[in-house]
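Beneath this line is the structure, given in structure tokens, with notes to follow.
Missing here is one protein chain; the remaining ones are kept as they sit in the complex.
Our next item is chain A:
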Amino acid sequence: MFDQTLIRVCLILGSFITAGYILRRVRHAKVQIEDTIFWLMFSAALLILAIFPGIAYWAANLLGFMSPINFVYVVIIFLLLAKQFFMSIKLSQLDSKVRILTEQVALNEEKAERDKLDL
């Protein structure tokens, strides 16, 4: 079941790879720091679940899951869904910003051309 070492080792590996990759991106200034916080917390959550399997056993028992690993899945799915939700909102905001910027650039261009013609 969940106390199989393989699953725990996989979780720990996944956690370290996530953190390592995101910190490498920070090192080379390829990502903004505020966007890394989620992934660092996500990898911390994986690490905690792997190191203390008691949490998964306790929560699975409390919520009536068949197997503790299901609780781990639920946590991961929940975190990713929440991230997806906030990314959707952010994407929508970015989309509208790009639209406003494009309109602005085009309007400026038109104004510059009109001024040139008037001269």
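In the analysis below, a residue touches a chain if its C-beta (ideal position, glycine included) is under 8 Å from a C-beta of that chain, and two chains touch if they have at least 3 such contacts; residues count from 1.
In the analysis below, contacts and distances are computed from a predicted model.
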Name per UniProt, for the chain absent here [options: "Na(+)/H(+) antiporter subunit C", "ABC transporter permease subunit", "Extracellular solute-binding protein family 1" or "Glycosyltransferase involved in cell wall bisynthesis"]: "Glycosyltransferase involved in cell wall bisynthesis"
Among A:C10, A:I51, A:L81 or A:I100, the residue in touch with the chain that has been omitted: A:I100
Residue ranges of chain A at the interface with the undisplayed chain: 23-24, 26-34, 36-37, 40, 97, 100-101, 104
